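The other protein chains are all here in position, but one chain of the complex has been omitted.
In order of appearance the chains are A and B, and numbering begins at 1 in each one.
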Amino acid sequence: MYDVFFYIFAAITILSAFFVVTTKNVIYAVYSLLLTFFGIAGIYVLLGADFIAIVQIIVYVGGILILMIFGVMLTNKITSVEIKTQTLFVIPTAIGVGIFAGVLIARMITANWRTMPLNIDYSTTVYSIGASLLSDYSVLFILLGILLLITLIGAASIARKED
Amino acid sequence: MSIGLNHFLIVSGILFSLGIFAIVTRKNAIMVLMGIEFILNASNINFIAFSKFGNFGVQGEVIALFVIVLAACEAAIALAIVLNIYKQFTTVNVDEINNLKN
Partner (left out) sequence: MNENLMINLSVIALFIPLIGFFFTVVLGKRIKSMYLFEILIISAVMIISALLAFFKLAYYTDAVFIAEFTWIKIQNLPVFGDFSFNLGVKLDNISVIMLFVVAAISTLVHYYSIAYMKGDKRYNRFFAYLGIFTFSMNGIVLTHNLLMMYIFWELVGLSSYLLIGFWYEKKSASDAAKKAFLVNRIGDMGMLAGILIVFFTFHTFTFDEIFGQVASGVLPFNSEFWLTMMGILLFCGAIGKSAQFPLHVWLPDAMEGPTPVSALIHAATMVAAGVYLTVRIFPIMTGDALLFVAVVGMLSAFIPATIALTQTDIKRVLAYSTVSQLGYMIMAIGVGSVVYGFFHLVTHAFFKAGLFLGSGSVIHGMHHEQEITQMGGLRKKMPVTYYTFLIFCLAISGVPFFSGFLSKDGILAATANFSIFTGHWLIPVAAFSVAILTAFYMFRLLILTFHGTPRNQHKYDHAHESPKFMIVPLVILALFSFFFIFSPNPISAENGWTLSSWLKVPNSVVPESARYSFLASAPADGSSGSLYTHEYVESSHHIHYYVLFGSLLLAGIGILFAYLFYQYRKLNADKLTGKITPLYTFSRNKWYFDELYQSTFVAGTMRLAGLLAWFDSTIVDGIVNLSASVTRIFSRISGAFDNYVVDGLVNLFATLSGMFGLILRRFQTGRVQVYLVFVLFSLIVLILTFA
């Protein structure tokens, strides 16, 4: 069962991601990106990271993706059907990236990782994440809060209308 | 062959490469952003996978959480910049935007 689910999610992720990078239509790409994020969330679940999986869906799908759709809408004239995008040096890049991926994956597989057998406790990880956020990583946590605030202000001030 | 660390690494590696491919080949700035999101997600998968297979408890997940937050910030700022660029140049094609000041 586990293997089957893994392959399903991996296939969803990779195929939809492939579609994202190849399609010419930006709107299609964005919807395909949605699938990719779902697939990644599934992989998280398989890894026993339930909280991250949920956060992935909430933040990426609920936030970032919507932002991107807005970006697409605002930067293209909707009335014209031209929500297409051109591509650059596809063939050389494809070859280069293929070589890169091959090298990277080969190295990763052949590397001698010191692993332990996967022993997933399917109870929730929320408690332990919460505990470590407020103890070991508390400073970082606060800093991230500040960063978010600054981002909010910064984004608003960058995108505001010039008067 | 049961699912091990390598499977996850392969998925993340492919995702990473696709992200780079998107960044390099796409003209549209928003597509470039999507490529960046791929790369961040690939790294997240790696974080969690190593955390689980290396028995590091929840540390990998916490880091992944931080990465997600950073990704959100980055997306917000980047889209704000894209909107501004669009206002300035009336295009979001990164190859046409090659001067710092209009």
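Assume a contact is a pair of C-beta atoms (placed from the backbone, for glycine too) under 8 Å apart; a residue touches a chain by one contact, two chains touch by 3 or more.
If you're wondering where the values come from, they're calculated on a predicted model, not measured in any experiment.
Which of A:Phe5, A:Tyr31 or A:Phe100 touches the hidden chain is settled by the complete complex: it is A:Phe100. Touch with the hidden chain on the side of chain B covers residues 20, 23-25, 32, 94-95, 98. In the full complex, the hidden chain is touched by chain A at residues 88-89, 92-93, 96-97, 99-100, 103-104, 107, 111.
Following the convention adopted for this analysis, only the chains that are shown with their structure count from here on.
The distance from the centre of chain A to the centre of chain B, with each centre set as the mean of the Cα atoms, comes to 6 Å.
Remark: chain A residues 2-3, 6, 10, 13-14, 17-18, 20-21, 26, 29-30, 33, 36-37, 40, 43-44, 46-49, 51-52, 55-56, 59-60, 63-64, 67-68, 70-72, 74-75, 85-90, 93-94, 97-98, 100-101, 104-105, 108-109, 113-116, 118, 120, 125, 128-129, 132-133, 137, 140, 144, 147-148, 151-152, 154-156, 158-159, 162 touch chain B in the complex.
Every residue of chain B that touches chain A in the complex is listed here, in rising order: 2-11, 13-18, 20-22, 24-31, 33-35, 37-38, 41, 44-45, 48-49, 52-55, 57-59, 61-62, 64-66, 68-73, 75-77, 79-84, 86-87, 92-93, 95.
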